[in-house]
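First comes the structure, then the notes that go with it.
The other protein chains are all here in position, but one chain of the complex has been omitted.
In order of appearance the chains are A and B, and numbering begins at 1 in each one.
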Amino acid sequence: MNLFPMMLGQVVEESFWKRLPGPALYGFLVLGLLFGIGLCFALSRVPSNMRRWVIVSFTFLAGLPYVAAYLWPIPVAADFQTEIPRNGVESVGFFLNQAMDPVGTITNIIQGFLLGVGFYSLVRIHLTKVKRKQENWGFSIVLLTCFVLMAGFGLRDWQIRTFMDDTGALNVRDNWTFVNYAQDFLFEGLYQQMDSAMFSMIAFFILSAAYRAFRVRSVEATVMMASALILMLNLMGALTFAQGSAINELAGNTNNLFLLNFKINTFADWLRSTMQIPAIRAIDFGVGLGALAMGLRLWLGLEKGGVT
Amino acid sequence: MTIWEKMQKIDRRILYGILVVCVCIGLFFPSTIRTDPDPSSKSFYAAVQKLPKGSTIIVQTDWTNSTRGESLGHFENLMRLLMNGEHKFVFYSAADPAAPQVARTVLARIVAERKSQGLREYKVGEDYVDLGFFPNAEATNTSMGANLKAAWAGRKSKTPSGTEIDIFKTPVLANVNRIEDCQMMIVITASQSIDIAVQRLAQKIDITALVTGVVGPTVLPFYQSDQIKGVAVGLKGVYDIEYLMEYGIDDVKIEGQPYATAGKEGPVPKTEIGTRFSRGRQYYGTLHVALTLLILAVVMGNVAMFAARRRKGEKV
Partner (left out) sequence: MNLNYDVIKITAGVIATIGLYSILYKENRFYRLFEHIFLGLAAGYTIVATWKDTLYPQWWQKMMGQVAEGDNPAVPGYWVYAALLPIGLLAYLVFNRKHNWMSKIPIGVILGLWSGQQVQVWWNTWGPQIFASMQPIIPTTFSPLAVPSRMEVVGGQVLPIADADRLAAVQQQITNNLYLTQALTNFIFVITFLSAFSYFIFSFELKGKLMTGVNKFGRWMLMIGFGAIFGSTVMARFALVIDRMAYIVIEWVQALTRGV
């Protein structure tokens, strides 16, 4: 793939890797498909003692562009659209920079296909329930019906808006058809509101848990509760303003500015910046080190059991 | 059974009912509450207000109606701030496929609101561009940092006349070749997508954030280390921004005291035009009620526990 004409902003022409729409492209598409199927067939023939190495190799090659792009010297102020590399090292740097987008695209495509496994699983489980008339199979019918309705109306709505609405008429609701209304009702009217309701239910459980289970039984629990209480008091502007005004008045009457340090929001800001932030940073740092170690082990195939 | 023991056995459904009643009552009495905005909210407001007029802003909107209580207010305030500053912006999502549609709906409402107030109407393809959804935030942000034009290649924008053109031919992105050509990136999120953006782009562009309360504590370390220039956290953050839009920083004063005192960012004027107080003001008073209820629940639960323990100790 010759990237230099693209980098110079020239028109990209046909090449071996890309064809204009037509019989030639469709022929090559079949070739590409056969190549993929052939690769899968070849992989299925790999002996069992080599399988781990195949998976580890794929993992390593997938991560290599990002590691190489980070470690390889790349000109800092290069404009990859209009400039040309001056030597071999810069050529590799330019190539790696250009590779970021296709690598990201391939990730997205594979992830898109992977999501289908989840849908297939979900549909299979509920269809089995319906077929065997297991407990609550009626609810499975409801789930599958909503699944089909949302997918059907959603795809049709997308099709209409993408291919049949050149003038943008569907931006005005008066021009909507039944499909557009159905998609809006299912998405905006039902799905979004239920999504919000699901998340908000946790607040009720928090209240109940705080009443029944949040007990000051140890030093750690006391410290945690004190920290949480100070933060929650600071969230209440009315309270902090009233208390702050009282402190201001006291400081004014006694001519003692040191008292200003006892305002809730002053103390809460101090606690947040001096103790809460470093504590959270320490937690995230510990987790981050673990993620780095795990990432390196996975990439290099050192993790026993890892992907395999 | 003593009253304390009865209190410890109270049915949780009664607690739920009390919460619902308190919240519903609070919603009917929205009020402007004096507060001291958080330093991070002041930094956010200052950072956006100090942008040169007509700047190009990247808005990564990664929220959906599941966090509407906070993120909707954040997004509405941000749109008002950007439009008041005559800034051009692109918006997209890298976390949730439903997010762009949610943002479009809100944006349309803010545009209509400004039109009803006699303010200039923002137009797609001229003042802002809708990029849609990019799956895989890691790959998207990495691509944007490496080669913005390639990362957004092929995306088209509708114009006011209804036609479609390449986004880099619109007035919004005509002078943008790299991410460094944009003045700021603002991330509105309820997830770790802010971490992903900071990891990959903080060295190339100034980033600010509007996050929910769940994510807030983990984002504040980025603010402390100056990796992000400002962050408004949660519902308090929504109210802080509206408060600052109304009163500015060290701007509007009452009896010699500014409504919001200046910190390291210095004085910043209030917003003169358009809506300032809206959703944050509507919800903030009710938040007081809910938090008071929770604090009372914790305190009473512990008092009941100590009283029961003391009674057991006396019996023995």
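We take it that a residue touches a chain if its C-beta (ideal position, glycine included) is under 8 Å from a C-beta of that chain, and two chains touch if they have at least 3 such contacts.
Just so we're clear, the structure is a prediction, and the values are computed from it rather than from any experiment.
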### Summary
The listed residue (A:115, A:169 or A:242) that touches the chain absent from the view is A:115
### Residue, one of B:58, B:107 or B:235, that touches the chain absent here
B:235
### Query
Which listed residue (B:37, B:69, B:125 or B:248) would be found touching the missing chain in the intact complex?
B:69
### Task
May I ask which residue of A:64, A:84, A:127 or A:164 touches the chain that does not appear here?
A:64
### Query
For subunit B, which residues reach the chain that was dropped from this view?
13, 16, 19-20, 23-24, 26-28, 66-70, 72, 97-98, 132-135, 138-139, 142, 154-155, 195, 198-200, 202-203, 212-214, 216-218, 221-222, 224-227, 233-236, 255-258, 261, 282-283, 286-287, 290-291, 294
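Criterion: only the chains that are shown with their structure count from here on.
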### Message
Using Cα averages as centroids, what's the distance between subunit A and subunit B in whole Å?
### Response
19
### Query
What residues on subunit A touch subunit B, complex-wise?
66, 69, 79-81, 97-98, 100-101, 103-105, 107-108, 111-112, 166-169, 187-188, 191-193, 195-196, 198-200, 203-204, 206-208, 210-212, 214-216, 225, 229, 232-233, 235-241, 244, 265, 269, 272-273, 276-277, 280-281, 284
### Message
Going by the contact rule set out above, which residues of subunit B touch subunit A in the complex?
### Response
8, 10, 12, 15-16, 19, 33-36, 38-39, 64-69, 98, 101-102, 105, 134-136, 139-140, 142-143, 146-147, 149-151, 153, 158, 162-163, 177-178, 217-218, 220-221, 224, 236, 239, 284-285, 287-288, 290-295, 297-298, 300-302, 305
